[in-house]
Every structure is written in C-alpha cells, then in structure tokens.
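One protein chain omitted, others in place.
Should a chain be cited, it is by its letter among A and B, assigned in written order, with residues numbered from 1 in that chain.
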Amino acid sequence: MLASWKARLFVGLSLSLSVVKASGEQFDEQLTIQSLRDGKVASTFSFKTLLKGVSPRDPRTLGAEDASQHYNVFPLALGQILREYAVTELHLSLNAGRWNYDRWGYPKEPAVGTGAELWAWMGDGGQVSVDHRWMGLRNALAGLFCASLGSLDEQRTTSPDRSFEPEGMLPDWGVPHRIRHATLPSENVCTENLTPFLKLLPCKSLSGIASLLNPHRLFDADWHGMGIHVLWREDEGVEVRLTFQSVSDPVRSSLGRKRDWSFRSLFDRTIDRQCPIAKTSEITVALPSEGSYSINPEPSVVNAGKASFDVATIDKPLDVALQWSGDFQYVSGFDKPITPFSVQRTLRGSSQAHGQLSVIVKNHQNSTQQVVYLETMPWLVQFYLHTLEIRVDGVRRDGIFSDIAYIPAVPHSRPATFQGILTLPPSSALHLTMDVTKSFLRYTEHRPDAQRGWDLPPAVLTVLELDSNTSTARHPVNPRIYTSTLLVDMATPDFSMPYNVIIFTCSLIAFIFGSVFNLLTRKFVVVRID
Amino acid sequence: MDPPTAPTNFWTQLLLRPIQRFSRNGSTNASESRIRRRRAVVSFITRRLWLLQLTLFCTGYLWLLIIPSPRLGRRTYIDENALQPGQVNTYWNWGDVHAADKNLAQLEALRDSNATSKQRAEFIRDQFHKLGVSASTQNYAFSTGNTITNGTNVYGIIASPRAPGTEAMVISASWLSRTGDGDGTLNLRGVSTVLALAGFLKGYSLWAKDIVLVVSDGHLDGMHAWLAAYHGSTQSNLQADHLDLPSGVIWTALNIDYPGHSFSHLGIFFEGNNGRLPNQDLLNSFQRISLYTGGVPVLVYDHLDSREHPDLSGLPPWIPTAVRKHPEVQSYVYQAKNVVRHFSYQARGRPSGVHGLFHQFRIDAITLFAVPATGPHGFHAIGRVIESTLRTTNNLLERLHASFFFYILTGADRFLKIGSYLPSAILISIAMMFNGLRIWSDLAWSEDQPEIPEKQKQTQFTNKKTWTRRTRPVIKVLAIMIATHVYGAFLFAAVTSLWFSDNPKVASPLVFTIFAFIPLIILCALPSEKTSRGSLSATLKALNLCLASTVISITALLNFSLATLLTILMGVPLSISATSKKFAVRFCMYNVYIVLGIGWLFLQDETLKAVWHWEILSIWFAPFVCLVYTPLVLQAGLVCLLPQ
Partner (left out) sequence: MDPLPRIPRDPSSLFFQADNVRRYIIGSYWLIIILALPLWWSTTSIERLSLPTSRVISQAQQRLSIPVTISLQAGVESASLAFQLKESINERIIKAPNRWKGLDIQVNHDRLLNKNTDNGVYTITEGTEEPTLQDRRLKHSLQAPALSKLVDLLSDLIVPFSEQDHRVAQFATHYRLSFTLLNEDAAAGAFVNHWPVSNAISRHVSPILTQLAVLHNFTIESQVQYHAPLAFKPQPIGDVYGITPEDLTVFVNSAEWTLSSSASNDPVLHFVLFVPSAARRPLRIMDNRGSLSASNAFLLPQWGGIIILNSVDQKEITPIELSPANMDSIFSTFADHLLTLLGVPKLPSGLKTLSFGEHNTFTEWQLDAVLRFRALENAKGAQDTLQSIVKLVDQIENMPVGQDVKGDVQEALNAIERMYTSSRTSLIETLRHSARALTLSSRAFFNPGMLALLYFPAEHTYAVYTPLFASAFIPLFVAALKEVKAWKKQRRQHNDTAPDVRRLE
C-alpha cells in the first residue's frame, strides 16, 4: 500500500504548491553589533518566535487533559514546559562575567546578572499551588538547559514583584498572578548550556544568523550570556525571545592593538545560507561616531548611524567587517561612567562572623532620581537593619530611603527580601552601609567541593520615572541594574580529618563528665598513716 | 621507705583523699599501703625536683641552640595539588622588557624632577589608562603625634574575563624599597615592573581572578592605608579616601621590591604583622618557579649562602679552618643567620616588608626582593617568575589552607615544622612553672626550730611532726603584681606620649630614673609587718614564676620568636631572683632587674620605631613589652628588694 500512496502523493504535492496558507507562527532573527569605547565589541543575537492568537494556559485547567499542541516554528520542548506548569511569563538568563555598566553602558538585554537568574509570573489558583509548579518548572528547565537550576530551591526563591514587573501582559482570569524569582550566581555557563539553547532555534546553528554562534569563540569572550524570555501580549499572542549577548575584545586578540572586527575574527564563521524560516533576518551595526573607518560589504540601509544588512537579499557568504584606519588608542577617561548611575557593592571585613555591606550609588545626572533597591539575600548572610546608615557625599542623611519592605531570612530555609526606594540627590554619591552577620552552617550544609566561599546574588536597582508635579515614583522605565556578585567566607571546619575532631571533642566531654562524676560519687575516709 | 621531708609532707596531705569505696570500718590497710606508696613516689620526685628543673632548662636552651642545625629541618614540599607550580610556559618576552625599560626611564625623569607623590600617582594612573586598565588614586594621611604622614596610592584593576570578579590577586610595589626599612631607597624598577605587567597580563584571557595592581606610596604606610580602605577597617589616626574601583576577595599578593639595577638572587621576605606568617605553599611554589622557570636562585632574605661565598661566613678567624670549612658547621652558620633574622622580625612583630600588612586580612603574601648585584638577571627574569607565579596562584580553587602556617624557614628550601621547634620554649616554661609551684607549696609550711640546719632536719624530724601550716599573703602579692602592671601601663603612656617622641634624648633617661625609683619609694612608704617572715617575697616569686611561665607557653604558639626572646630574658633571671638579709645586696640585685626590665629605654630609636609601629600598624610589641614583660621583670626585682 505504501507504493500506492506515493503515486497519490505527487498529485497532492503539485496541488499544494499553489495553495499558500497563512501560518500562525512567525520567526524573526536579528544581530546587533556595537563597538564600545574601550575597543571591545558587543554583539547581541535575538531570535523571536511569535505564536499568534494563543494565550497561556489557565492554571485552573491543570487537572484536566491539556489540548494537543501543534507547532511549526515554536520550540515544542519549551511549549510543553510552559503548558505543563501553566507559566504566563518566564525569564531565564545564564551569564558569565560581570557586565561593566560604566564602560559599556546599558546592555541591549537587561538581564546581565552574573550566573543564573530565573523569574516567572504564574496565575495563582487551581489545584496545583504556585510553589509546586515553580519547583516543577525549574527542574524541567534544568533538564532542558543542562544547568543546575534545580538548586534554585526555597532557600533562594523570593517574590520581588516591585523590581520585576511583567514585561508582557497578564491575562485576566479573575485570579491573581504571582512572581517567583531566584538567582544562582555560582552557576557558570558554557557549551553544554549553549547546545540545548541552539536546538530551540528553528534553524539550529546551521543557517541564518544563528550559524555565527560558535561556542569556541563565544566562550572566549570577555562577557557572554544567554537568555530565554517568554511573554504574552493580548493582541499578538505568546512570544518567545532567545537572546545571546557577548562582549569580545579584538584589541586583545590582535597583537597590533587594532580594534577592527569581522565575523571571522569575532565568531570564526560567516553566514553562508539564510534561514528559510525567518520572516526577517537583519544585522545591524552601530557605526562609530568618530574616527575614519570602512565597513564592507556595502550595507543595505544606513540611517541614524546604524548600518543594517538584510541577510535574505545580500549575497552570501556574508562576512561583515569594520576597519579603522589607525591603531587603537585608549582615550583618556575611557572608563568614566556613561550610564546615568554607577553602583558599587562590596562586603567588607575579613572576619568569618561579621561584616559590613556597603553600597555606593552615584547619580551622574543633575536631577533628583529615584531607584528601587532590592536585595534578595540567602540566609547565609543576615542583615542588622538597625545599623542601616546612609551618607550622601559623606554627610549622614535621613529620609533618603523610603518604602522599606523587609522579609527577614529564616535560617536554613528562607532568604531575606530587602526592598526600598532610594532618593538620589542630583550629581551625588550615596553611600549605604549595613552590618551583617554570617551564619554558622550545619556540617551537612557545606558543599562537598572546594571551599572558595559562598556566592551572594547581585542586588538589583530599578530606576523609577519621576513624576514632575508630585515627586511620586511611577513604574520602571530604564532597565534594571545588576550589581556585582559577592563572595562571602563562612566559618568552615577542616573537613580533611573529621574523625580527629570527633575524637578530640568526645574525649574532652568524657574527661569533664568523668571528673564531675567522680567528685559527686567519691567516698572520703580518713586514713591514719603512722 | 625513707622519711618524708618538710615539703613532701604537704604533698602527702594533698593525697589524704584515697579513692576508697569499701566499708568505712573495713580494712584500711589496702588503701593505707597505697597511700604510703604514693607518698614514697612523690617524695622521691619532690626531693629531686631541682634536678628535673635543671634538665628541663638545659634541654630547652640546647634545643634552641640546635634549631638552625641542618639535621633538624627537612626539605620543603608543595602540599596544595591545585598549585602546579612551573607547569606552564610563559609568554613574557623582550618586548615587555622593553616596555618596562621605557617606564623606568619615565619614572627616573619623574624622580629627577622630584615630583610630589600626587604627581607621581597621577602619572602612574595615566600610564594605566594608556594601557586600558581602569585605575584610580587614593589619598591618605596618618597623624602620629604632631607629625602627619600623607601620600597618594595608585591602583589599577584588570577585570578577569568571564569571571564574576569576586576573587582577586594583588601585585604591588611600594615607592620606597625595603632596604634599610624604607630609608629612602626608591623602588623604581619594582614600580616599572608593575606597569609593564599591567600591559602584559591584560593581553591574556586565562585569568580566573581579577588582578589588582597597587603602587603604594611610602614604604609601609601607603599600603596600610590602601588595605584599610579596601577592607573597610577604620583607624582613628588615619584619613583615607574610599576606593572608587571595587574588586573581589584577595587571596594572594606578591610584592615586588627591585631597588638595584640588576640582581643575582631573589630573596623571600615573609614575616607579617605581629609575627603572622603566610602559608608555606606560596613560598615553596615561588621558590620552585623562580629556580626552574626563571632560572633565578632563591634566598631567604638577602643572605647570600655562605657555602657558596665562604668569605661571607661570619665565623671569627681564630676558629681552626678545619672546623670552619666543615660543611655541617658552614650550613649551621648560614641557617643560624636566617633563623636569627627571622626571630628579629617575628619577635618584634614587625613586617619584613610591605607584604606583611596583608596577613592580618587572611591574605597570603610575600615580597620578592631582587638582591642588588651586577647581574646577571633583570626585568626579563623577574617578569617571567612573576607571570608563572601568578598563573600558579590563579589555579587556586580555595584559599591556601594545606601545608603550614607555623614554620621556621632555615633556608630557601629547608624548614622546621612546629613540632620540631616548639618544645624548646615550652620545656623552659615548664621548668619555671615547677619552680614556682614548688616554692608555693613549700610556703604552706614552716618548721618550729628554724635555726636547725637543713641537713640535720631531714635526719631528725622523721617520726614526730613539727611542721605547722602557715598562710601565704596572697592578697598582698596579687596587689603588688597588679600594681606592677599598672606601673607598666603608666610606662606605656609615658613612652607613647607626644613629649617623649618629641625629645627622646632627654626623655628616655628621665623616664628611666623615674620609673626605676618609683617602686623603692612606694616600698619605703609601705609599713612592713614582721608576722609573715620572708613569705611575702617568696610568694611573690612563686606567683611571678607561674605567671611568666604561662605567658611564655601561650606566646610560644602565637609568636614563637617572641616566646624565645622571653625565655632568654626571663627564664633564668626570674628563677634565680632571691632576697637576702643585707639591704645592699638586695638593692644591687634590684638594680640589675630594673636594667633588664626598662633598660630598653636607652635604645631610643628602637623604642620610637616600636611606638610608631604600634600607632600606625597597630603592632603589639610596644604594649606587650610595657604591659607584660617589664612588670614581670620588675616583680622579680621586687622579690629581691623585699625584706626577708
């Protein structure tokens, strides 16, 4: 019978060629490359899949059998997870390195916190609780991305709804939506995370812009990070955006100290074929403002200092290259901050019991600004809130820190959430200090690997737009700012010889016990000698 | 069994509590015999206690003497597997050497135009910026007395790629070299090496930790200010700016000291504040790297090995050459030199270089001192060695914790474990403790016929007990001891006073005389009652000895060199202190002890240095001497002074 259907097939195909159906899914890919002040090159890949007219799963239907899923472009593996746990909005980012805001400015994709960060908005209601779904979600993602997201457990999960507002919309089911957020700064990102990431793309890394994603070069960059963002918009539908950012340093690799770059030099690859699925596939290069340079091939469009290439039309293999005439010189003050704010967060003190958290926020604008300051601190480090002290340019000031919301940590179970609004006077440096205590770990809580210390998640600052007439804060406009992560030294026993320790302690106890016992039960008599 | 002597009587009294649980009316003879046996043993020991003390003293001091001997130590080894010293091939080449030379030329120009430290710092910062290293400066000012030391540090940070920047390694060079404890010799080559390294290290993406490059002003003060600001530790007499550029937790630090224009050996300096030592793995791996990667032989300090340079062996010529040429003797002499140098640093708690300031923050740090010579090595060698050492410390997954923190480095590749040197001091302190306890126990008893000489007493007073218990004037003695410590506090106040530091020439003899006479005056003022005859002095001695021994044995673990110094200064003198009938004798002996106790006042600059170290670097030596050492010796002096 198989032979018979083949005959019919040819007919069918010839018919079908005339028919063109409007697919409910759309895929766009984009690459943005920008030369930074310090000679580094920031490249941002963004792959957007839109599932039109689809809304996320209502948590109340979780008990029942789910509708069958049919996707053409949308990654099924991700779709299953989203529907299995009824996730409305999801953001996962895996980054390696510290994003240097002062030098590089704001990133194209805001989520640049070191390590792994996962946050999701989920409708509350139905028979499965949000926390249960959150657990299932992080385990499923851990399996999907080969990352240790499974350890983003209750000890790291918080719900900071203020700083992480949904980027899309939340469907109105008549049930409230809850946020769950967790970070794992010690997670380091490498090839085994990129491979599953690429598999989610319709063209893998075999054609189109994605073919530039070459692990060998990407993981040699100064900074790199990948992100998965799922969100829903009422008029459009469910959107999945996969992003990859990297900051590579051509000055380092070129011994001649030149800042020229090309696809070959950055990724060691070129675009040979376009991805046939992509509706649009665009490469945008931010043209430098000063210096004489040449860019080839000739860009399709140039406007507003941006040259853009349309991969579909331009002749392949495509290898965009930007060349400067002269050698690269570091301009004086090349590391003066270009962001309106710069943040510096350190944990002072070298003792293993106490320390001091010190956050310095500099406001470079000459207007008062308000930022939401968020600490999601594991219970390893606990705050002494009464020692909170704020100095502006070295002078102690009150009323700077308002709307403080504090959920204290519960040792061995729950992290602390510390959130408040900082009011930054124009062009000033605000110095916030707070004493912390480092808790004492149970011996089973020490990790089996080398004791380099414990990584603490970054603090997050969200800039609030200021209303002109009343100085009340509105919802965020600027991207979040992630501070650097911290490393904290806990009191660590010497695990190399546990039995010695046990035996020493036991003998001491036994000695004390023995002597006390003897004194209590000894019988004295007088014995006359001569 | 032989009859018990006076003191043993007390010991046996102590033992009048047999552990006997059988019936009360029952046969006591079992326990009785046990008691007799115990008495016998105890009296045997107690009557030969002096012998025990003697042996302990002798072994202790002998042990101290043989510490430098090559037979006691062992070869060093690497304990931490992650370090893998010298396993990488280095990339530092002549181009980088050229860069270093250029920097040097500019720095020399700067020096000749005798620029202020601020100008220097700004110049160096601009150099960093030209290399694309983010850098900043820090102003600081120490106020000691009415002098104000101020300066400007400059530091740059090479952020490690792909790393969160929570860990860091430091390469530092102070503007002043350590030669002559910062007597003004400039460390230009060290600074230019740091600058060249900044450009070189930035070109590699293999760093797992941030690299912090610090050029500190002055010798010790600059780095101290920088570290204080980095770790947020406050100090009353220090005004230092905040650091603009943050970095992570510092694990290791290398301090470069390169005063001459080329060098023959690299010397390791490792002693830190208050006698703290870095982990030995750092020293050992540096030693191996320098030898095998850089081809530069390593020394401890700047002592050229007398085995290679026979003219350097400090042996007097009258010693027969057979002995002098004997290899064992030679290595003993060489190692003795190292040990003595080590003691001289550690005992006074002085850092032997800028590195020493790191240790208090749990950072393992050493100074590489390029021993000035006419060759053969220069920037090329030191660059390679430092690069390779950095690669090694870069491998660390956790703080250095294996290997040793307690050791005595007798040679570049030989060391003593704590087990092989600690007993010496401990034995001596035990001897002192025994002495004190014995006196204490003897004091509890007095016989009725004191005029009968000791010998006959033992023979006569066997069967009938003529010993009477007497109380010991503990309260009085304690009062005296506390008084001596208060006296020490006053002395410390006097020494640290402005007035003293301003005109030491006048002050020191004045203070000496005053503090020498205070006790005499007080003693004359006090009414001496006849009841407790001599027991006051003796009790004081007993407690003094016990206290001293405790102090020594505790110090031995924290700072062995200091403990050794104490054993030498106090061990025998405190044990032989005794009162006598004639006041003249007592007075002379008292004077001897006074000289021993506060004679150091006459070493004015030494005293001033100690005070400076206390005020700036908070090194405990000065207070320790005033508050612990001097009172102890003074107590011994009072023992002699008090009437019999």
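Methods note: a residue touches a chain if its C-beta (ideal position, glycine included) is under 8 Å from a C-beta of that chain, and two chains touch if they have at least 3 such contacts.
Just so we're clear, the structure is a prediction, and the values are computed from it rather than from any experiment.
J.: Of the residues A:Gly105, A:Gly143 or A:Pro425, which one touches the chain left out of the display?
T.: Missing-chain contact among the listed residues: A:Gly143.
J.: Among A:Thr49, A:Ser207, A:Ser246 or A:Ser439, which one touches the chain that has been omitted from the display?
T.: A:Ser207
J.: Using the document's definition of touch, tell me which of B:Arg307, B:His380, B:Lys417 or B:Arg470 contacts the absent chain.
T.: B:Arg470
J.: If the hidden chain were put back, which of A:Arg37, A:Arg273 or A:Lys306 would touch it?
T.: Residue touching the absent chain, from the options given: A:Arg273.
J.: Which chain A residues would touch the chain omitted from the figure, given the whole complex?
T.: Those residues of chain A that touch the unshown chain are 1-6, 8-17, 19-21, 23, 65-66, 68-77, 80-81, 83-84, 140, 143-144, 196, 199-200, 202-204, 206-208, 273-277, 499, 502-503, 506-507, 509-511, 513-514, 517-518, 520-521, 523-526.
Simple rule for what comes next: only the chains that are shown with their structure count from here on.
J.: List the residues on chain B that touch chain A in their complex, please.
T.: 12, 16-21, 24, 28, 31-32, 35-36, 39, 82, 126, 129-132, 134, 159, 161-167, 202-205, 231-233, 242, 244, 246, 248-249, 360-362, 397-399, 401, 463
J.: Name, in rising order, each residue of chain A that touches chain B in their complex.
T.: The touching residues are 38-39, 96-98, 100, 103, 114-115, 185, 219-224, 249, 251-252, 329-330, 332-335, 344-346, 348-350, 356, 358, 360, 431, 449-453, 455, 484-487, 489, 494, 518, 522-530.
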